[in-house]
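Just dropping this structure here.
Excluded from the complex is one protein chain; the other protein chains are retained at their positions.
And now, chain A:
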Amino acid sequence: MAGIEVSALHKRYPDGTVAVEHVDLSIGDGELFVMLGPSGCGKTTTLRAIAGLERQTSGDIRIGDTLVNDLPPAERDIAMVFQFYALYPHLKTRDNLAFPLRAEGLPKHEVQARVGEAARLMRLGPLLDRRPRQLSGGEQQRVALARALVRRPRAFLMDEPLTNLDAELRADMRTEIKHLQGELGATMVYVTHDQVEAMSLGHRIAILNKGRVEQIGTPLEVYDRPASLFCAAFIGSPPMNLIEVEVADGKLRGQGGLVLTPPPGLPRDRPLVAGVRPEALEVTAPGADRSVPARVVSAEWLGDEIIYVVDHSGGRDVRVRMPPTVRFAADAQVGLRHTGGTPAVYDVRTEELVA
């Protein structure tokens, strides 16, 4: 296994489209590193550049100590798992697994041993003599994972491997991938647009937007203190409430009267926005202590929780996550108060975290 260093990566296609503006990544040995972002943010292009399937316009890629810029994909000693599995349709599972090994020219018994091992690890025993079209989506993806495993590569690259599976299977496979990665101590770069996948899998997450890295951090860091308004809006469902605030009397005051604890070191001379998670707010009975008057606009009953959309005359409606036991009807007059700690505060103009 080996770490991966990406520095000043830039990719521009012949037709002028810039897929990756500037990306620096430092992925540790044995790390499960997730690249997260909306479609067209450059995450897949970055991954394909690491794989050698795309040649970057400028910038360097190192796998371990090797500068791999000019190496073809096969010589980079990496394995990749694709969204469409890409199992060779004319080969049985067994031969699909053996294929990369035979291409490497390994001796027969070694091929057999490695295929057996990967099949055991991914529990493919009964599927070995079937062809891809006789397998379900989940089975195909397990075969694709096993095919990546047999090569014992220095790093695994995963390009949205679970996107085509249904929800239940996706959760199972997520667990399986995480378990596998831990067991092998494998370096894994995982691309997804699904924040749940990113949060549950990643040791660290890089959030990409418009070909640039917006933030790199652990799932908790990314959730608690999004580095920019983009990250704040992208992570979390429902996303952070963005409340315009002013600093007055040592407090952050929102337009609707909400009072928040200011983080230290706030600049005073520019317009600010506070990011408040829906669970850091509370809907109370009207007139409750420290609450501001508000009105329930709508309520989404999700079973294990209720998301209230609340109008507190603060410009934008805010979303509040409440336990299912606290029930208010739509249009009810209520109170709204902040219960969380210090919020993240952003500069409206630069859209970046200031404190």
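Heads up, the rule we're going with is that a contact is a pair of C-beta atoms (placed from the backbone, for glycine too) under 8 Å apart; a residue touches a chain by one contact, two chains touch by 3 or more; residues count from 1.
Note that contacts and distances are computed from a predicted model.
Novice: Which choice in "Carbohydrate ABC transporter permease", "V-type ATP synthase alpha chain", "Serine/threonine-protein kinase RsbW" or "Ger(X)C family spore germination protein" gives the name that UniProt lists for the one chain left out?
Specialist: "Carbohydrate ABC transporter permease"
Novice: Going by the contact rule already stated, which one of A:P100, A:G236 or A:G335 would touch the omitted chain in the full complex?
Specialist: Spelled out, the listed residue whose C-beta touches the missing chain is A:P100.
Novice: In terms of residues, what is the contact footprint of the unshown chain on chain A?
Specialist: 13-17, 48, 51-53, 72-74, 78-80, 82-86, 88-90, 99-100, 103-104
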